[in-house]
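Handing you this structure, nothing more for now.
With one protein chain withheld, the remaining protein chains of the complex are depicted in position.
Right after this comes chain A.
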Amino acid sequence: MQGYNEEDFLLLSGIQHFNFCRRQWALIHIEQQWEENVRTLEGAYVHRVADQPLLREKRGDKLIVRSLPVHSKQLGITGICDVVEFVLDPEGISLAGEEGLYLPYPVEYKRGKPKKDDSDRSQLIAQMLCLEEMLVCELSLGYLFYDEIKHRVEVTVSPSDKERVRTTLLEMHHYFQRNHTPKVKVGPHCQSCSLNLVCLPELMKRRTVSSFIESRLGE
């Protein structure tokens, strides 16, 4: 199968950063600027998971798998699904070591409450694309669980949603290949941005350094 090399894989979770602000994504994923480096965090996470055999929990007609590492060679992404529920379904697929046919539904846990923007959804859709590729099936439904409202929101996904996420991922790879950090588009979202201190968005609104120096020298 054609696709990306493993070393060019991007972190799936980056899609939410990218949707929030491209510069934030580039600062984190290209420049590795993060108080707590995401890669290290995710790395530690993956290890914790790898250390224990895949934990499966059975509940009625459901098989619940936590922290499932997923990837897509075609899209060049890798990440972890918080939870994937496999539900017995005659339309489903067979799973190694299990009897019966199952359909997978990813459940992504989020802090806070449902957001207006699309970033949480995009991340879930990217996970679904990974699952589709790894399990050879088609998915159209997943869930976002928000801890503030303490319940899950159903997310239905259309082919055009998937297409949009694919396009976003292509764009991310494009930046990544060029090692390019786009300039700041300062906005109200900068206020809540965790990279505010590194990005210094205020700087971009200010006069040039040349004029700063000239005016100081003239004093």
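Here is the rule we use: contacts are C-beta pairs under 8 Å (C-beta built on N, C-alpha and C of every residue); 3 or more make two chains touch, one makes a residue touch a chain; residues count from 1.
By our rule, contacts and distances are computed from a predicted model.
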{"item": "Protein name, per the UniProt record, of whichever chain is missing from view (\"CRISPR-associated endonuclease Cas1\", \"Indolepyruvate oxidoreductase subunit IorA\", \"Probable glycine dehydrogenase (decarboxylating) subunit 1\" or \"FAD/NAD(P)-binding domain-containing protein\")", "value": "\"CRISPR-associated endonuclease Cas1\""}
{"item": "Given A:59, A:116, A:150 or A:216, the one touching the chain that is not displayed", "value": "A:216"}
{"item": "Sole residue of A:141, A:170 or A:203 that reaches the chain not shown, by the stated touch rule", "value": "A:203"}
{"item": "Positions on chain A contacted by the hidden chain, ascending", "value": "30-33, 37, 179, 181, 183-184, 197-198, 200, 202-204, 206, 208-210, 212-213, 216-217, 219"}
